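Left out: one protein chain. Kept in place: all the others.
Order as written gives the chain letters A, B, C, D and E; numbering starts at 1 within each chain.
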């Protein structure tokens, strides 16, 4: 059997049947880092200079993006999310770290929702600041934790995120 | 004046008025790298094992994602894209590099469309392979080139992409 | 604690976690009034003159709009609506009153779905008639009733709707 | 001929052919008022109490909503908006007034985009504050000004908006 | 060179670059036939029995569907449609024929928009009548005419549509 469950035996892509799985509480946390010049980060942090709150715009974009996951990722199941939150921290003078948590009571996990949330939030930071700093990059988009469901708990080693 | 043009003088977010700009041909190229275990990359490259073509799914998702940019990024202008292409290369035994080009004849640039294309393609690679490798990460989401429009040509130094 | 539950203690917007709430039958009714010149209302009511049925178009737009609520309202939960209906009455010779009912079996209420339904229906009436009457206004968009859920039954006093 | 141009001679709804119209700069301004208890307005204005900025959320929702107009209003033409802005004022101790401006260089007007922007912003204010005040209403959703296009300039009398 | 222009030389799917093509007026007409029992057709035609107008619902769905074409068809260009109309005829006692016309002033044709319009309208007829007649089928979804653009005029022979 293929280890890639999104394909059937003949290699056809499919939305995997999760109908027989039980509904359980599921959680996923994902993160991403936006790297930028220290001057750009200073601009984001000092809202008087920027004249507006970049991260609040990014937060809303990320939450709304999570709700569009099944529209964007071809084989994702549509899921009635019960919660999405996004937090920002500043692990270095040139970085914004974005972390999203998504939850659902459902038959399949919400990793893609959490990853979509941080990706859309990161792209929005880029969009808001690109006139000042075209060289920004998004790094380390990754799953931090996953809970609920048959595959059990997953947690990334507490490594380079801070 | 704030260097962040998405805010007005009072700090209010806005969709910047581009009505007075001329329509010109505009191009943007962006890239991202998906890092994974060598075994997962082998799976992607050997379609007989994976029993399906992960990258073709990701390519379509990226192209379709580019068309949803203005739905996802709050202050982006809707733009009638004239072209989107996505290519994959394998810079190392643990990496897929995704590059997207977007074009439009319009009043504002398509950086966000190219960046959204690579981000959605990268997330789709993650989704297709996550049953085999939850530790994959997306790295170096960034603008490679931008052309057309008043701000002139932008090209990133030809650094670590290959 | 803030009385505005869409913000956390730090002031960050979030999609509130409703995962611990029980699923119950929930109903919401909302209404709106479109005010217009008596001549425009006559046009809407006499389908021979208008050569088409403005209110049927508005009704469908409102029902479809209710299904887009979570796409439009940033912190709304996506909900699998089980019913949406829209009715029109004519409380005065210059007014169409729109009332929508939305139902779901879920963890949170459908006020926003009912309010979105009447708002989109009202905007559609405006769109259909604007060539004849640009001065139309939408008034009294409001929640009429809400049932199901921990906050109990809500009913507006039977005041100025007729 | 019917005064309602969205219907043809047989009464069939249609998306009116604007292909023969010239492209011109077009502007529309619309407004709405959200009426609430003075305590709720105080909460919105004092962001320390609310622990978050209701109006910034509403502003982004309104801008994003303007981009969805052709998805929501059945016979609206899709238009590449060149600008959307939203402003808030406080005409009384129980009211927030929302004003949106939309612009395009195109073959048809953007009244519906401006009206959709204020409606979605108003619904978002409702959503953000409904836990505190279910009795809020949206009033006076209306076109304030329209410019560009064959029908000429339209301005509402400078009446009860302040 | 491949005769399938949606693939590049390496077989990768792409949104073809139309940026160098001139903008011209373009038209496409498409049709479809919904076949049903004569009793179901009688129901549709006699709106007193059906207690509602199936075809008006289908018409709106088809027009709105045309606007979603680029969301649905992976490699379609987003296009600012200038007109969409849908007409119904009854070529036999068991058939509704749907014809859609779509127009744009743009760089590429609107065949897919016209075909999507008739398909969504036909599916809506099915949905509205399925409780009465599950055996309905959609037949002969096809392009009738195409005009504008370098490939010239296309018209299907006036064959079995009536």
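We adopt the following convention: a residue touches a chain if its C-beta (ideal position, glycine included) is under 8 Å from a C-beta of that chain, and two chains touch if they have at least 3 such contacts.
Every value quoted in this text rests on a predicted model; they were computed, and no experiment measured them.
**Q** By the document's own contact criterion, which visible chains does the hidden chain reach in the full complex?
**A** A, B, C, E
**Q** For the full complex, which residue in C:36, C:81, C:122 or C:143 touches the chain that was left out?
**A** Spelled out, the listed residue whose C-beta touches the missing chain is C:81.
**Q** Identify the residues of chain E touching the omitted chain, counting contacts across the whole complex.
**A** Residues touching the hidden chain, for chain E, are 2-13, 32, 43, 47, 49-54, 57, 60-61, 64-65, 68, 71-76, 111-112, 115-116, 119-120, 122-124, 126-132, 134-143, 146, 154, 156.
**Q** Residues on chain B that touch the omitted chain in the whole complex?
**A** Interface with the chain not displayed, on the chain B side: 53, 56-57, 60-61, 64.
**Q** For the chain that got dropped from the picture, name the residues of chain C it touches.
**A** Residues of chain C in contact with the hidden chain: 25, 56, 59-60, 63-64, 66-68, 78-87, 103-105.
Following the convention adopted for this analysis, only the chains that are shown with their structure count from here on.
**Q** Show which chains lie in contact with chain B and also with chain C.
**A** The shared contacts of chain B and chain C, listed by label, come to A, D, E.
**Q** Find the chain most remote from chain B, comparing centres computed as mean CA coordinates.
**A** Result for the farthest chain: C.
**Q** Out of chain C, which residues touch more than one other chain, so two or more?
**A** Where chain C meets two or more other chains at a single residue, that happens at 8, 12-13, 53, 57, 60-61, 64, 71, 74-75.
**Q** Taking all chains into account, which pairs touch?
**A** Pairs satisfying the touch definition: A-B, A-C, A-D, B-D, B-E, C-D, C-E, D-E.
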